[in-house]
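Only one protein chain is missing from this complex, and each of the others stays in its spot.
Let's look at subunit A:
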Amino acid sequence: MQTQEIKKISSQVRRDILRMVHACQSGHPGGSLGCTDLLVDLYFNTMNLKTDAAGKVVFDMDGTNEDLFFLSNGHISPLIYSVLARRGYFTTSELASFRKINTRLQGHPTPHEHLEGIRIASGSLGQGLSVAIGAAQAKKLNGDKSTVYCLMGDGEQNEGQVWEAAMYAPHHKVDNVIAFIDENGQQIDGPTEKVMSNRDLQAKYEAFGWNVMRMDGNNAEDIQNTLIKAKAALGNGSPIMIIMKTEMGAGVDFMMYSHKWHGVAPNDQQLQDALAQLEETLGDY
């Protein structure tokens, strides 16, 4: 898909995120906006997804012979919900129920309410990479040639379990995984450098045996080019880690350049100011 098309979808997804978080006055807009360009590319361009004869996506839990995506930083749930709905896994009108009682769109994603597109619960940080690697091994055992993708936060790298998974995947030659770190330099208590410095993530993952690439996670062209390179590097014995630089709150000028909008909902005025910066390309839900 042309990046022009991707950008149109991203604009709508960003509107969805803001409207969802505003409607329930809770949730995490910052990281959701920052990772929008990646998820839209994955679901609308890069990933090979199962569809029916009419071309509509179909969901089954095993996801055999299709690419899988695991969101480890589950707090950016508005993003995955919007992307799944826009891709056709469920109706966009359901986005209005986000975080409200009896919803399938729980504060953090879960398969517990049988929401199409979600295969594992996340929200407690640091667990998704392990799950993604396990799913990738299942694919290998089944002779399934598809790829498993996983997104984590940079603050999330503080968790020890991430490094247990980081050690495991190269050791077991799990070379059908492409993982991402959202390097926005922010977490809850402030800049990652101040809270708990990650130092040199590239050197660390390389030392653990990963093939590390870098990209601008808010640049649709760079995302496409890097993912083409990454896919070409699959199957060479090493898992792939893409460290992507993003801006928390990307797309809304007053939400960028700090951790302030990590987990705060905009008020009515702020919502209007933010939406004015994002074209309604596919129709609001």
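Going forward, a residue touches a chain if its C-beta (ideal position, glycine included) is under 8 Å from a C-beta of that chain, and two chains touch if they have at least 3 such contacts; residues count from 1.
Just so it is clear, contacts and distances are computed from a predicted model.
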| item | value |
| --- | --- |
| Candidate names "Cytochrome c1", "Transketolase C-terminal domain-containing protein", "tRNA N6-adenosine threonylcarbamoyltransferase" or "GTP-binding protein"; UniProt protein name, chain not shown | "Transketolase C-terminal domain-containing protein" |
| Contacting the left-out chain in the complete assembly, out of A:37, A:159 or A:247 | A:159 |
| Residue among A:24, A:57 or A:96 touching the omitted chain | A:24 |
| Per the touch definition above, residue among A:60, A:189 or A:284 touching the missing chain | A:189 |
| Chain not shown: contacting residue from A:112, A:145, A:171 or A:229 | A:112 |
| Interface with the unshown chain - residue positions in subunit A | 24, 26-27, 74, 99-103, 105-108, 110, 112-113, 121-126, 155-156, 158-160, 187-189, 195-196 |
